[in-house]
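Apart from one protein chain that is not included, each protein chain of the complex appears where it belongs.
== chain A ==
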Amino acid sequence: MQLRPILSTLRHHKLTSILLTLQVAFTCAIVCNVVFMVAKRVERASVATGIVENELSVIHSSGIEKNENKQARNQADLAALRAIPGVTSVAAVSYSLPLNHNSSSRGVCPDQASLQRAMQQRSADGTSCMTPSIYDGTPGLIDTLGLHLVAGRRFQPDDYVVGMGHTPAVAIISSALARRLYPNQSALGKDMYLGHSVIRVVGIVETLLRPSLRDPGTEGDSMLWPQLPDLSGVTYLLRSAPGDRRRVLEAAEAALLKVSASRLIDPRRVQTYTQIRHDYFQRDTTMIGLLVASASGLLFVTALGIAGLANFWVQQRWRSIGIRRAVGATRGDILRYFQGENFLIVGAGIVLGGVLAVLLNLLLMAHYELPRLPLWYLPIGAAVLWVLGQLSVLSPARRAARVPPVAAMRSA
């Protein structure tokens, strides 16, 4: 390929070439960061909860009778729900479920010494104490949620205490919490210290996500307590075949009102677990859509810009192309000339764009808590833009290659 004529032509159109280079550079910088943000959001929104999401239905009921016997009510409600055809398992919790935002958490320490330190400095910072989320619930919760018990045992009837005012003596914890609380040793049978109580770990479940994912790195820190819900509001969980869930929810609402009408059932809190998950990540899915749309928009505009400009240049150089053809240049030479010119401009844009992408990423890191852009995004972004540039210049370059040598004779 002859670079000399290309370079001298570009020198002739300095300003226009610089502008096109700039456009490619900015597109490269923005698209690299946007794709990175999309990847981060997709990663966030596809986190595993550890429960059988597509088999669960959730219904919340709040009692309006002041002196209601909550235990008797829960028993009666659960019996009625269990009788619904298609329901394989039911359980009640106070309010916490993975990804439903309603979290209750307590500081727990792996040993007495770190508890003392944490109490002294009024914070768990710098100690080996954690603040995992607590899931209470009735017997059968583990099987209703479909949790995978990897070690230890389930709760036994005499493990259970009533209401949040009482702390149980045993707990089942997530394997993530087990690893963080007792690194390099088995958590099973260990004692956890919190306030004035000691809780023994009797079981470990594989995964159990928290109700809200606020602090990075602690998303899986959770524990199950054998603690019966005892509030006026209660959340019931029903497990059934995925296709049955709509029908089960309708039947559940009717069944609960039949047991007792002195309750409120907010229609917005009668939902499948799939909806709960969807609601939690709704902002992320919106953002993913917007990011993808703007990245494609940018690439589209840039491709059109390259094609438009190349078209212009072909028209402008009609006569000089004719002269080159007349003095012996082949069609392939002309085609390669335009392709080479595009390759150079896009190449310069990509080099500049790589630098800009890193700068933009630094800016985003400072203001939007975005992690560092992995550098392997840059060569991929470069390759995409090169291909895009070649594709958009193809049609104008072909037109140029078809210019007959006789054009040299005609006036422009």
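The rule is short, and it goes like this: contacts are C-beta pairs under 8 Å (C-beta built on N, C-alpha and C of every residue); 3 or more make two chains touch, one makes a residue touch a chain; residues count from 1.
Quick note on the criterion: contacts and distances are computed from a predicted model.
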Note = Taking the list "Cytochrome c-type biogenesis protein CcmF", "Thiazole biosynthesis protein ThiH", "ABC transporter ATP-binding protein" or "Xanthine dehydrogenase family protein subunit M", the UniProt entry for the undisplayed chain gives the protein name "ABC transporter ATP-binding protein"
Query = Quick one: which of A:Q112, A:Q156, A:Q282 or A:T330 touches the chain that's been left out?
reply = A:Q282
Ask   = Where the complex has a chain not shown, which of A:I6, A:V34, A:A91 or A:L224 is the residue touching it?
value = A:V34
Residue among A:L7, A:A48 or A:I64 that touches the chain left out of view = A:I64
Inquiry  = By the contact criterion defined above, which parts of chain A meet the unshown chain? Give residue numbers in ascending order.
reply    = 15-16, 19-20, 22-23, 26-27, 30, 34, 64, 66, 122-123, 125, 214-215, 264, 279, 282-283, 286-287, 290-291, 294, 297-298, 301-302, 304-305, 308-309, 311-313, 315-316, 368, 411-412
